[in-house]
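Have a look at the structure below before the remarks.
Every protein chain but one is kept in place in this view of the complex.
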Amino acid sequence: MATKLSLNLQIWRQAGPDKPGKMVDYKLNDVSPDMSFLEMLDVLNDDLLQKGEEPVEFDNDCREGICGMCSLVINGVAHGPQKGTATCQLHMRKFKDGETVTIEPFRAKAFPVVKDLVVDRGAFDRIIAAGGYISINAGGAPDANAIPIPKEYADEAMDAAACIGCGACVAACPNASASLFVSAKISQLALLPQGQPERYRRATSMVAQMDAEGFGDCSNHAECEAVCPKEISIAHIARMKRDYLRSVFK
Amino acid sequence: MKLNAKVPAGPLPQKWDQHKFDLKLVNPANKRKYEIIVVGTGLAGASAGASLAELGYNVKIFCIQDSPRRAHSIAAQGGINAAKNYPNDGDSVWRLFYDTVKGGDYRSREANVYRLAQVSANIIDQCVAQGVPFAREYGGLLDNRSFGGAQVSRTFYARGQTGQQLLLGAYSSLMRQAAIGKVKQFSRREMLELIVVDGQARGIVVRNLMTGELESHVGHAVVLATGGYGNVYYLSTNAKNSNATAAWRCHKKGAYFANPCFTQIHPTCIPVSGHYQSKLTLMSESLRNDGRVWVPKKKGDTRSPEHIPEDERDYYLERKYPSFGNLVPRDVASRNAKAVCDDGHGVGETRLAVYLDFADAIQRMGEHTIKEKYGNLFDMYERITDDNPYKVPMRIYPAVHYTMGGLWVDYNLMSTIPGLFVLGEANFSDHGANRLGASALMQGLADGYFVIPYTIGDYLAKSSFNGVDASHAEVKEAESQVEANTQKLLSINGKKTVTEFHRELGQIMWDYVGMSRDENGLQHALTEIPQLREEFWQNLLIPKDSKTLNKNLEFAGRVADFLELGELMARDALERKESCGGHFREEHQTPEGEAMRDDENFAFVSAWEYAGLNNAPNMHKESLTFENVKLTQRSYK
Partner (left out) sequence: MAEEKAKLWSSVGKKALMAVTGLLLVTFVIEHLLGNLLLFTTDPDPFNKYAYTLMSLGKLLIAVELVFLAFFILHMYSGLTVYLSKRKARPDSYRKSGNAGNPSKKTLSSTTMIISGLVLLVFVAIHLKTFKFGPHYTTFVDGVEMRDLYKLVYQTFAQPLYVFWYVLSMVILGLHLRHGVWSAFQSLGLHHHRFTPAIYTFALIFAVVWALGFIAMPIWIFFDPLNVRQDVLNLM
């Protein structure tokens, strides 16, 4: 059994959407290295409740790295220090005894803070609504094997489709751009034959919605790829740009 | 009320087709006059919401997460079954039907299961057309694998993320309808009450989780797709927000709850590591295709696995079930893991784990192939446990995963409250006493894409509706009930957090209403749960502000409901004096320790009617008749 950790936590506290926020220090002892990061926060919240203080609100749901609900910027890095890992799957063994750990919400104008570490990522739904689909009604589909799709394309589409919509790409981007999220969907559908009829419309309307939501522009820092829990490549951003630019000539 | 399952007459294969013809239709121009409320955006809810909107109905859809895309269907790993028979290995609609009825240990309704098998093929077509990137072979056609003990390869998959991809497909269709205004989306809303007017389900009361405001929404029908209640055990593979509140409040409003004791314990989960543990993580069942399950032959053997020689290992599944080996159904695999651990052979720090060993598979196929097949699962395992499964065997233990029970529905998926339809895991209908792997995704999408669009029209066409708006007395009544409940929770000035109560309830449920049950234990649970409930209402500690995001308040409401549901589960388990599927009664087993059904006395669905908190609920029976399959003792030897 590894030894327990003591941590100095600096956590962003904000009472509500338009309230001012600040970093607040907490000390937490006896943290097991086998705990997940969120379990560590659970323990902190239990402590706070017992002391009659307000617990720290943070988003989480599946706690197995797939729903995309958890967020957090840990020590300045979205989803914390471990590659290809969402916050819920990050474990305390990645931290040192006595370490100071800062925890902030995903910061972007398009992701307004709801409370403490909870942000509103509704902008992502609206971007998908703008074109992140194939127009097909239930019941009208041809046989699934009617269109063969080369394995390489299907695999690459799956690489893009793996996006969990967590928004870490936005949080990490120095410009708060949503390009990786948006391009993952555009690229997935652009790689598949089913996606071709709406391919260029899709690129145009999704990018337009992304801009309207107030995300920044992509300056190719690729920080998004580095924090993405699914390690989605910026190659997809390039495909989005290609499709978008081609749409100008269509 | 007498239960009427409304199963159509006629030969099994023609029932659904005939029924579809017999159902009344709503004129296309009239569909837009109907407002349908869908609660939950998992596979069942999202597909229903999208399909109903495509037909022209106005849909309001609610979810508890910040986006419909995050519903817990997203976490399903393994795959989705469909009777496509692409591999030409002998699959058919009939075989999928047969396997599902048998796998459910003959406690499901034949007609529902047959329909499920019938529409399974359409689901795959629909999903591929939506752009779901299923795994493919080099020829460009869809790949299939055998899953969860099936003897044919009928499982379609998208890496280890099948649920995610299917959900994102349904979600994208839903968003497409949202863009044209046919779907109105309400996120971060928790349904807290059903509004029933003139005996019809006409709306819901929800709490806006961000502001704490109560909102009422009325419509012509309510579709509940809120998933299962596995979190009653506190530790389960469910998401933290998964809960039974919506279903339970409907139950209290008159919807019968069917087979509550049928829970599925999944055999391959990462074992518990400490008291702080907040959830359990599933390792896809597909791992059992290549991994071998074993424990040391010697009791209390603390040697590390590599120091235990081959002849001192007990590959107990291969030994006991030579023809199915490691691929026996979930309930059998789970029960055996518990048995060997209870017997002192467990491994790991807590002694509550068995090994799942890939050494042979790696030797046979090479590490590269294994990495290709299971890489993401192995990575996930290593992230959580800090062990490298390429080098040392995985440690696994069963965990609560799925609940076959749920609100009782008829063949049209309508509950005992007219106008309240229940879909997916939230209903009880298709899996009997045990669900086969890769069948949950199939059922959710079948209900949403291909069943509800037909059956809801029939209900709407045949019913007459009085005008109901937000000022209706029943709406106000429902709102004040919710408000009173919230105030009651907030007025407790106790010392114990919601999590502590939940954990204690979970422990009772796991110990006495878990993988194996007996009369004494169930009686014990039936005294302990009400006591805990009493304490809960006296000694709860929560933050007092209801007009803001207050997760403790949300959880308090859910745990309060779990404290009632848990009791019903124990009661149901007590009444069912037989072993079937996931429900194993110690008193009813074969000499070899296998589940022993009692078809004469228990071939029925128990549907419980709520009779008030301090009254025993009434059990109604829907007897199950099997005209097309012969009831046999399941054997996987």
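A and B label the chains in the order they appear, each numbered from 1.
Just so it is clear, a residue touches a chain if its C-beta (ideal position, glycine included) is under 8 Å from a C-beta of that chain, and two chains touch if they have at least 3 such contacts.
Values in this document were obtained by computation on a predicted structure and should not be read as measured data.
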Exercise for the section: Could you list, sorted by label, every displayed chain in contact with the chain left out? Expected result: A
Handout entry: Among A:Cys62, A:Ala78, A:Ala138 or A:Ala154, the residue in touch with the chain that has been omitted
Key = A:Ala78
Exercise for the section: In the full complex, which bits of chain A touch the chain not displayed? Write them out. Expected result: 10, 12, 23, 73, 75-78, 83, 102, 104, 107-110, 172, 174-177, 179, 204, 207-208, 210-211, 214-223, 225-227, 234-235, 237-245, 247-248
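Definition applied: only the chains that are shown with their structure count from here on.
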Problem - Approximate Å spacing (C-alpha centroids) for the pair chain A, chain B - result: 27
Handout entry: Of all residues in chain B, those that touch chain A in their complex
Key = 47, 50-51, 54, 65-72, 74-75, 84, 86, 122, 124-142, 158-159, 161, 164-165, 168, 171-173, 175-176, 178-179, 185, 187, 210, 237, 239-241, 273-274, 276-279, 281-282, 349, 379-380, 383-384, 386, 449-450, 453, 497, 499, 541-543, 548-549, 551-552
Handout entry: Residues of chain A touching chain B in the complex
Key = 1, 15-16, 32, 34-36, 38-39, 42-43, 46, 49-50, 54-55, 57, 59-69, 82, 84-85, 89-91, 93, 114-115, 118, 120-122, 124-125, 128-130, 132-145, 147-151, 154-155, 157-158, 161-162, 164-165, 188-189, 192, 194-195
